[in-house]
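A single protein chain has been omitted; all remaining protein chains appear in their positions.
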Amino acid sequence: MLAVSEPDSNSSTLEPPATAPVRDLRRVPIHADHWYPLAWSKEVKRGRTLGVHFAGDPIVLARSESGTVFALEDRCAHRQVPLHAGVVDGESIRCGYHGWTYDCTGRCIDVPYLGRERLPNGVRSYPCREMYGLIFVFPGDAALAEERPLPDLPSVEDKAYKTRRFGREVKCHYSFMHENLMDMNHQFLHRRQMGQMRARSLGRRRGEDWVEVDYTFARMEGKQPVGEALVFGASKKDGDQDHKDVMTVRTGYPYQTLRILSSDGTLVMDLWIVYVPLDAAQRTNRTFGLLSIRRPGIPFALDLAWPLLVWFTERIFKEDRWIVEQEQEAHDKQGADWNHEVFPVINELRDLLRNCGGRTVIPIHKAGGTA
Amino acid sequence: MLAVSEPDSNSSTLEPPATAPVRDLRRVPIHADHWYPLAWSKEVKRGRTLGVHFAGDPIVLARSESGTVFALEDRCAHRQVPLHAGVVDGESIRCGYHGWTYDCTGRCIDVPYLGRERLPNGVRSYPCREMYGLIFVFPGDAALAEERPLPDLPSVEDKAYKTRRFGREVKCHYSFMHENLMDMNHQFLHRRQMGQMRARSLGRRRGEDWVEVDYTFARMEGKQPVGEALVFGASKKDGDQDHKDVMTVRTGYPYQTLRILSSDGTLVMDLWIVYVPLDAAQRTNRTFGLLSIRRPGIPFALDLAWPLLVWFTERIFKEDRWIVEQEQEAHDKQGADWNHEVFPVINELRDLLRNCGGRTVIPIHKAGGTA
Partner (left out) sequence: MLAVSEPDSNSSTLEPPATAPVRDLRRVPIHADHWYPLAWSKEVKRGRTLGVHFAGDPIVLARSESGTVFALEDRCAHRQVPLHAGVVDGESIRCGYHGWTYDCTGRCIDVPYLGRERLPNGVRSYPCREMYGLIFVFPGDAALAEERPLPDLPSVEDKAYKTRRFGREVKCHYSFMHENLMDMNHQFLHRRQMGQMRARSLGRRRGEDWVEVDYTFARMEGKQPVGEALVFGASKKDGDQDHKDVMTVRTGYPYQTLRILSSDGTLVMDLWIVYVPLDAAQRTNRTFGLLSIRRPGIPFALDLAWPLLVWFTERIFKEDRWIVEQEQEAHDKQGADWNHEVFPVINELRDLLRNCGGRTVIPIHKAGGTA
């Protein structure tokens, strides 16, 4: 582990921007050998299917009559039409065109007009687990699925916390999302929601497949908005440096977390989030986030305030979504990564995402012509 | 002619799928040296034009003041703007921009600001015939137009039949349409309209530019829907094998027919259909179908039932359109034909469409990026 103990905010420790990287980060595919949520549990009803995508691969999620979810390649071996348009039949899926039928391992178990002894090959199946209200799929080498950990999210299951599930499609490479959340100097973007806040980074740490950074915040002017107080807790007096909350943002590949510890060591906010590429070019991701807020002493106070919190976080998320989509558009137009990063932890993060990502290069093209 | 007398349904006669074809069928252009309908007669009013396309070639159909339809290249020789935006002037078309005028052979007969002795070259004209309420054009080598037959459709002109004209744009290569209609094992797709039907193929025959297959049908469970009884006739008692209707589906390049003969040899249903590629990539076709149903003994019974028949056939056609568009999407994404066909007549049909098609290869590209 690389520990960087000195604070790196302000001018004192800022390093020059990294030299031109060998690989364009925006063309590094996400590594498939991890567990990725592809849907919320409630999206896949009993006896129904749902067609989803991972980095361009079509995958059908099906919940059998017995309630188990399984995941297959979403195209019939026969004429390549999507199996999600078919029919769940007991513990199997029947293609909606000619009725070819596959069990939960992808084996073809029936072609209505063909003898059972001559059945063709089936389709690929994917390891699949259901946890925390999410359906996780392992899109990479299935032999590695058992040894790779699923995320451990104790706050989601702890009654001391209330959890909000949120997310949406965002039209950008997943790397922009990681950088957005980790670089807390972007508070200016949220000036309408947050007022004039300034982040101060306390230091960063890095391991082989993770990087994290600590922050405190100071209000430059104005009053703390109510929505923010709900999420982050009411702010302490200015200058009261020793009693500040500490926010830690961590990318533990391929997931990201943001935790706020109050000055007495209580975990007051615990966010887990992941950005799942949908298309082959990985220019669109579906975000799955679980935001757990510690319940205050007063019963039901958090439940009463919940609609305001939902509104506040949606507004923040909308601004972030908008700006990262602007970044992606700029990259598409420029055909290369022209970013000029001056904040060390972000350069570390970019390096990490490059190292942990897939080994291939996403074949994209410079967008031509339109303004 | 190749006669295959043994029935080829069920496992007994199923052959292994054809080995990898030399040409991707979905990139075989339709052969231009045939008569293709490009519009319904009623779409081209007297003194008006209609812009249509054949495989990317823009063609203007114009009905002169005298009522004759003619077909020209749909762009002015001057500045390439579409002639269909111009004005029919007697037996000629005047371009809507600078008024260059072409007669029905495509010859330029007037440029308002130029002497008649210096008129420029004109535009291409196409052989054109009007029959059965359709406007047929010969888009290929005009020298072959006379010797190539127009379709012969006696049922359409026979008062013993009532004919429905239908069609719509379908976003797929024409070959998917031929395969869809010829493979009657796809009844599962129409399970909501048709109930549980099972096709049994009785045998197939093939000539140089045609292939056909006979079917009978058995109901697996449930009652016959009213719509189906109207189209196919009320079904006979189960097991009454000798009295079954026989359906023959035939591709006689480039057209397709589906005929049902009752057990007494009466032609009860007679469908003629063709799929005309619109764009250069031949990823969209316009379907023109003429469905003739024999009138029953009771006068006006068919006319009364007609709206139900329209509804029924529209529903079936909508399901077919949806599934072939799914097939095209899969092909676009995969960039190649991954079909794994197990039904012999369809492999014969694919071979036929390859052999009868144009000699070039449609230059398409693997669809990049989007999920």
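Which chain is which? They are A and B, in the order written, and residues in each are numbered from 1.
Just so it is clear, contacts are C-beta pairs under 8 Å (C-beta built on N, C-alpha and C of every residue); 3 or more make two chains touch, one makes a residue touch a chain.
Source: prediction; values computed, not measured.
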| item | value |
| --- | --- |
| Residue among B:32, B:81, B:246 or B:267 that touches the chain left out of view | B:81 |
| Absent-chain contact - pick from B:279, B:325 or B:351 | B:279 |
| Residues belonging to subunit B that touch the chain removed from view | 53, 56, 75, 77-82, 85, 94-99, 111-115, 117-118, 120-121, 278-281, 283-284, 363-365 |
| Sites on subunit A contacted by the missing partner chain, in the whole complex | 9-12, 14, 17, 183, 185-186, 188-189, 198-199, 323, 326-327, 330-331, 333-334, 338-343, 368-371 |
